[in-house]
Every structure is written in structure tokens, then in C-alpha cells.
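Apart from one protein chain that is not included, each protein chain of the complex appears where it belongs.
Then we have subunit A:
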Amino acid sequence: MVRPYTMTGGRTRPEPEFDLIALVVGDVDVTPELPVGPEQAALLRLCRANALSVAELAAETDLPVGVVRVLLGDLLDAEYIRVSRPVPPALLPDEHILQEVIDGLRAL
């Protein structure tokens, strides 16, 4: 029996809410001196080279999304990662972007 929230010190809510498609980029290399736990180190390694979504990080580390969010909150506080916020719905309707998506899907 695993108790996932022991990894987060019992916390279930990170300070900022990370959307599932928020993209995370790691800004530091994981070294033994880096004051992070093994789960946070795993998250940092995954997003060091390429931005990964919160959902992908959860899937790759096999951790519940809620746990990943709390751990990412700590990493963000420490400025070890940067997180891009998804485009707010009000800004979505740019026709060029949607046309690009349509063309991109057709070309797949």
C-alpha cells in the first residue's frame, strides 16, 4: 500500500493550480547536492530537455496528478522549473491558429 501524499508532506493542494496541459521546463541539472526528493528529481530530469505537460509528467512518473502538482509547486518556488500557463479560453479564437491546427491535423 502506497500513501502518495506522504511524498508531499500531507499537502494536497499546491499554491498555484497547475492545469493538466501546463507545460513545465526544468532549469537545473539534477545533482546529488540538489535539495530535492527522489520524486522531484525524477520530475526535473523528465522536463530538463523538453517541455512536458503536467499530465505527461504524472504518467511518466506513475504518480497521481494531485501529487505531481504539489511537487511541482515546490520546484516552482525554488525556481528550478518554469511553467507556461495554457492559453485562456478567451484568447483561443485566433482564426490563424485554429486554421493552423486544422491544416496540421490534415497533414498528419
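Note that in this section a residue touches a chain if its C-beta (ideal position, glycine included) is under 8 Å from a C-beta of that chain, and two chains touch if they have at least 3 such contacts; residues count from 1.
Quick note on the criterion: contacts and distances are computed from a predicted model.
Enquirer: UniProt protein name for the omitted subunit, picking from "Ethanolamine ammonia-lyase small subunit", "Oligopeptide ABC transporter ATP-binding protein", "Signal recognition particle receptor subunit beta" or "Autoinducer 2 import system permease protein LsrD"?
Expert: So the chain that does not appear here would be "Signal recognition particle receptor subunit beta", according to UniProt.
Enquirer: In the complete complex, the non-displayed chain touches which residues of subunit A?
Expert: Touch with the absent chain occurs at residues 4, 19-23, 25-27, 48-51, 53, 55-56, 58-60, 64-67, 79, 82, 84-95, 97-102, 104-106, 108.
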